[in-house]
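Written out below as structure tokens is the structure these notes cover.
The complex is shown incomplete by one protein chain, all other protein chains being positioned as in the whole.
To keep things simple, chains are lettered A and B as they appear, and every chain counts its residues starting from 1.
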């Protein structure tokens, strides 16, 4: 068979502005004459991936006969605004597959099933300042507790989180000819050492099985309708001697319906971070829940597309008593994409997040200021985050 | 429109030798019996980029109709002598553009305007042991004072200097049909956080606005003549609390004239490193100036090209009194390129730098020895640097 490598990519750059305001929740007193109402951290930048994620990839398929095919897909994230990240990783996707009438078996680093609902059923595709808070909150929620691979400043690391993608995975995909039904399951190895006899040698790090991922997604797409349900269980911490395993279990359900003049989108997501104990203590750690939803729409206007979305993320600490309400963030985003061709588009997006009770989600840019170096004793809490992208997306 | 990615590159390797001599400016005494006249640090190496910079890149253009076009350019520096640097960054160029009758708007990391005069009007193109001291001195002169991105040993970093290239930039280029006139302007974002109220939160690092770059270049090319003037202003340090901003402002003017049997080159460059104060102190820091020039020629000889150049760089510390003269370096370089085809050439270059009064410019290789570990009390000062490249350049 003839070799056929396809080189593909996206180069997306935008001028972006971010302004993230923290509010002083303390009160002005006589002893505190330098009372400051709020602190705003802002930044203007040339950013990448405001509409579609910048990338460079290599892929190919070989027909093996008898309906069988082998294929590979190596896709690198790139930071084209500053040139700092070349093809230093294939963190976006790095797989080899065997497919046939039975479906497809895929080995390597791949998108985790949950991610697809977050991106397909968000009018902003989980990119840029408009990305839903369901996506941004869940991403942070799945960060590994125990030490992952050593993180080196300046060196891209692909590990530490299996929410959007998982390394060392085996995936299975249903074949495409099932009358609109589609589906996939995924298992990712933790690749941690196991010792026998078990009590003798593990180190004390909280990572004995962290990195393991199990998930799946099933959906139905027919004409204007597309709905899908996904589940994922990510082991984010595992203390061998403590006898604890921390995992995040997430379910999301999304759908879209294209009426032609308008396409509607919706997603609901619920996640729980739980600690399993080998020996349950008197007062076990409370689970933390994260629930969220997205509703949105796109409206085609000639060669353009108007996009709007509203999303919410709500944490529940499951505490018996609490003086403060549970953290919550609401986000609204609106944008316009002007297609110059199928491959090239100009776009503009504005978005605003409103945080309550300590939630600290941003549209991007600087972190919220939480403490003040010059005026101690004040209590700043994240409040609003506003931002925009005005950019150019070119695909090849 | 059809996708069309062009893969291109240069693989240039040479055997290179460097010998950098420091002179003892102390005097032999009875108490110092181990007097050493001079110390030579030398190295023989397989080097890259002796004639043209080694690189690997991807680029493409899409015709959008109506004279409009979108294009991208991703170009990585590579170290083909040791294989250590793959496509780990797109530090050479990483841009996406929209062009038309109005000219071209370019976003990303790109060459800074000043760089073009240094390379186009130097017979050695600012590469290898023959590169002019105007280029090597100005590169070092523009190094950021304040901490740039965290530098990790072994990890290529694209920041720290905007003399030759700038990240996070917006560029505009005149269209090509202006009767020989050409031009470009460039602005690069510093991407640092700004705080409001301003006095509360910046860190003490000297980098509040460092990284900002403004520059432009305008020229005229017609037949045998090419002349261009360029300007650049690079913010290399910015202390928020100190109220100081350090910037390097550079102007260079270059030209070439091709008589057929010989092509002549010349460039003049003048740069000033200034500290601007919010509140001017009694004794402000003196500006440092760096002036330099290149004169050179190339002579075609059958399939070959003889190259010669003389360049000078001179620092001025603007001190009211000084016992020592200002540092100065002179360089002479001569070389021959033998073209085996348009893409493949053999080349040889020899060059020598002579430093005075503490200037420490080399043709490459080891640093000058400034102190001696075995003979304390002696004072070594950089003197001459001599080197050669004998190599093979292959482009694709």
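Methods note: a contact is a pair of C-beta atoms (placed from the backbone, for glycine too) under 8 Å apart; a residue touches a chain by one contact, two chains touch by 3 or more.
The shown structure was predicted, so the numbers you read here are calculated from the model rather than taken from an experiment.
The missing chain, though absent from the display, is touched by one residue of B:80, B:119 or B:298; that residue is B:80. Considering the whole complex, the residue from A:60, A:139 or A:358 that touches the absent chain is A:60. Mapped onto chain A, the footprint of the missing chain covers residues 1, 3-5, 7, 58, 60, 62, 64-65, 68, 70-72, 74, 76, 86-96, 98, 107-109, 149-152, 155, 157-159, 165, 167-170, 188-189, 191-197, 199-201.
Although one chain is not displayed, its contacts with chain B can still be listed: residues 7-9, 11-15, 36, 39-46, 56, 78-88, 152-155, 340-344, 365-366, 369, 372-375, 391-392, 394, 396.
We take it that only the chains that are shown with their structure count from here on.
Our note on geometry: chain A versus chain B, Cα centroid distance of 40 Å, whole angstroms.
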